[in-house]
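If you scroll down you'll find the structure; I have some questions about it.
What follows is an incomplete set of chains from the complex, kept in their original frame.
Chain lettering (A and B) follows the sequence in which the chains are written, and residue indices restart at 1 in each chain.
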Amino acid sequence: MPDLPAQLARLNLTLPTPPAAVASYVPAVRVGDLITVSGQLPMRDGKMVATGPVPSATSIESAQDAARQCILNGLAQVGHLIDNDWLRLTRVVRLGVFVCSDAGFDQQHIVANGASDLLFELLGETGRHARAAVGVIALPLAACVEIEMTVQIAGVAHN
Amino acid sequence: MPDLPAQLARLNLTLPTPPAAVASYVPAVRVGDLITVSGQLPMRDGKMVATGPVPSATSIESAQDAARQCILNGLAQVGHLIDNDWLRLTRVVRLGVFVCSDAGFDQQHIVANGASDLLFELLGETGRHARAAVGVIALPLAACVEIEMTVQIAGVAHN
């Protein structure tokens, strides 16, 4: 299992403080050895990094950057549930990548690679996941991308 | 674990009779302690409660009501698999909320709150779930919203 804090530092990245739940749903749920993370939007320092459909309002490159932010936000939620004990993260299982798209845009997989490549850079084989990447007409708060994540963890406390 | 029938009665709600499977897929599948419920449409008494995209054809408020109906329909499917032994329902794990949206509509999370808030009202902490809410261009039978659900159950019979 990789040293996530060291890899984040190497890439000059930091995990945000995970926002607390403010609604009837929660940012992440653990059941057994799986954590399901709610769809993450590309918020950074309290604002959306890019809004509107790709490519007319958001370039592919900006959307890839936004996808990376979604991953950082999702990892922060995982860290919150495992007390940042990253040795417990054994596998990223699945990403659901929803790219706000113009009709005819057919490069959702390239946008999603922003997320996938970052996970591999940070976590190596542990970060290699299954994924579905699709183009949607609109997203909450006009986000250009939303990503949900399922990860496997070890050493689960009984509760 | 909450008393779902009492909570439904308090809110003057009833679960529908779960429609039987009529196709090559089924309304819900149990594997281990998880039940995966198929995407539920907002059918009530055999008809769709609201059709077409939000907000041009369906208001946000109508879409929230439709989202609540999807949850009632999904809970009915869960109840069918657990013989309405609601003490076995230990956690709502995840919702996938697909809102039929006009381009530029950015309040899918508000529509989804109709579903999330109802689950919390009915089930308390047991009902707090992870979710992804996205905007889609179209849905089966022109539904304004479709919701899939994963729940955890206890006391599983061996099979």
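Going forward, a contact is a pair of C-beta atoms (placed from the backbone, for glycine too) under 8 Å apart; a residue touches a chain by one contact, two chains touch by 3 or more.
Everything quoted here is computed from the prediction, not taken from an experiment.
Here 2 identical chains are displayed in place, and the whole complex they belong to in this file is assembled from 3 copies in total.
We take it that only the chains that are shown with their structure count from here on.
Chain geometry summary: the mean Cα position of chain A and that of chain B are 24 Å apart.
Here chain B touches chain A in the complex through residues 33-34, 91, 93-95, 101-109, 112-113, 116-117, 119-120, 127-137, 150, 152, going by the rule given at the top. Residue ranges of chain A in contact with chain B, taken from their complex: 21, 23-29, 31-32, 36-39, 53, 96, 98, 136-143, 146, 148.
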